[in-house]
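Note that this complex is displayed minus one protein chain, with the remaining chains in position.
Per-chain residue numbering starts at 1, and chain names A and B are given in the order in which the chains are listed.
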Amino acid sequence: MRERIIERALFFTALSATFVLFLIAFFIFQQGVPLIVKVGVGRFLFGLKWAPASSVFGVFSFLVGSFFVTAGALVIAVPFGLGCAIFLAEFSPKALSRVLKPVIELLAGIPSVVYGFVGVIVLTPLIREYLGGPGLSVLAAAIILSIMVLPTIISISYDAISAVPHSYREGSLALGATRWQTVTGVVLRAARSGIIASLILGMGRAVGETMAVIMVAGNAIKLPGSILDPTRTLTSNIALEMAYATGQHRQALFATGVLLFVIIMIINSAAYLLIKKDE
Amino acid sequence: MQPFLEKLAEEYMSLHPRVKINVQGGGSTAGIIAVQSGACHIGMSSRPLKPEETGLNAIQIAYDAIAIIVHPKNPVAGLSLGQIRDIFAGRIRNWSDLGGPDALIVVVTREEGSGTRGAFSQMVMAQQDISEQALVQDSNGAVREIVVRDKNALGYISFGLLDPRVKALSIDGTAPTHENIMAGRYQLKRPFLILLRPDAQCVLADSFNGYVLSPRGQASLAQEGLIPVQP
Partner (left out) sequence: MRIEPRAEQRIMRVALAGLAALTIAVLFFIIGFILKNGLPHVNLAFLIGTPERMGKEGGILPMIVGTFYLVLVAVAIATPLGVGSAIFLHEYAKEGWLVRVVRFGIDCLAGIPSIIFGLFGFVLFVITLGFGWSILSGGLTLAFMILPTIIRTSEEAIKAVPGAYRQVSKSLGAGKWQTIQRVVLPNAFPGILTGIILGIGRSVGETACVIFTAGSSLQMPASVFAPTRSMAVHFYILAREGISMEKAFATAAVLILLILAINLSAYYFMHRFIARLR
């Protein structure tokens, strides 16, 4: 009998995460959806002009900004991150990886604002000097974000790769494959769901990052024309104007939050289905 | 306004150790609404009250000016109000059009909803929009930091936040100095207001207000670069 009670209690505990998720959705949507309806979904999503003072709320420019910045971050972070993980898991001497892995995980703990700060002081002047533009740009944000998601991708991919049973490797090697062939042919395939999970997590972190992006992306509302142009992401838009926004303006920021939430849910669902299919 | 009030609060609390003052930012509009609704005891505003914002005692505690800043190495030392308007509207794009080097002007502005931006728009832009290409930062300090680091940047900040790392431009020949601002010659001036509800009997709020208007409080604000109301 006691067992049943405990099982029930634990079940409800387990529901807590999902419950919180619905709470979040509820409150964000409650604040933001009325405004989207009022402005019109099309005009909100695809409107190029964001001018709260005149009650014009179009977030397309920020959507594009988020997209470019995230895509850029992944383009850099995936090869480096995955390569690093493979190296640490398969090719580096045990002693080295035993030291490096915790070091990298440790680096995952560096606050985003620190990355942003270093980006402003070190990176943006370099971009301004050698590549042009104001320095505060899509490129700066992409680079900083890629550095930020690296530890996530490395760490989780490493775990996934290490978790592949040794028997898989031994079997492959016994058939005459080299270690590298074993890695690409057998190990990576077996670790696929974990690796994909790490990439999705990385992408989610990039899409959702706010503070570092505010510091290095420039936050202009115009659609970025090149990677050297300043841009504003959905997240920056919320954080930038939230402090002083009232009434409709505030609702519009929540609406931006709704959009962000929906995007994240789509990303997560896609990942979920992918992994499920794999199993 | 928040940093100035935090400093005053700090000083007041060292004089009256049993009093606690929490300063919460949020902008002029938020401050006005908060004190109207009773959510806070004292509201602050860095812009004049609009006609529809009634029911409050607005006490002027200082003046601030808005300074147009550029990098110290920028050869341009002064502009006309019209030129500033054109730059921020995006019509003038290159420093060479203003007697400077051949480089694109990097315009920096505050975010929508900011009191400083509101005041700037009111006094300079004449109903025109600020360019969509302008970089946006969410505090005066952040705007200043960009101008400090970028030779081609141009922005506006509160006069009280000027420091030697940036250069403040003259507008239509008038330099943004203490004297010019007090005499009304420098055009971009705005009031800092403390807002109190006349019906709410708050002794502490009145006491704090008294401190702010006292010679010590005014000297403290002056130290931070604001223009005191009581010279």
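The rule is short, and it goes like this: a residue touches a chain if its C-beta (ideal position, glycine included) is under 8 Å from a C-beta of that chain, and two chains touch if they have at least 3 such contacts.
On a predicted model such as this, the values are computed, not experimentally measured, just so you know.
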Handout entry: Contact with the hidden chain (one of A:63, A:223 or A:238)
Key = A:238
Exercise for the section: Determine which one of B:20, B:50 or B:73 touches the chain that has been left out. Expected result: B:20
Exercise for the section: Pick out which of A:35, A:104 or A:199 touches the chain that's been left out of the picture. Expected result: A:104
Completion exercise
Given A:34, A:47 or A:208, the residue that touches the chain left out of view is A:208
Practice task
Using the touch definition up top, pick the residue from B:3, B:48 or B:90 that touches the left-out chain.
Solution key: B:3
Exercise for the section: List the residues of chain B that touch the chain left out of this view. Expected result: 3, 6-7, 10, 20, 22-25, 137-142, 144-145, 148
Practice task
Determine and list the chain A residues touching the chain excluded from the picture.
Solution key: 2-3, 6-7, 9-11, 13-24, 27-28, 31, 79-81, 83-84, 86-88, 91-92, 100, 102-115, 117-118, 120, 122, 147, 150-151, 154, 177-181, 200-201, 204, 207-211, 215, 235, 238-239, 242, 253-254, 257, 260-261, 264-265, 267-269, 271-272
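The criterion applied here is as follows: only the chains that are shown with their structure count from here on.
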Practice task
Determine the centre-to-centre distance between chain A and chain B, using the mean Cα coordinates as centres, and give it in whole Å.
Solution key: 36
Handout entry: Contact footprint of chain B on chain A as seen in their complex
Key = 49, 51-53, 120, 124-125, 128, 134-136, 214, 218-222, 230, 232, 239-241, 243-246, 249
Handout entry: Of chain B, residues touching chain A in the complex
Key = 25-27, 29-30, 33, 106, 111-115, 129, 131-138, 145-146, 149-150, 152-153
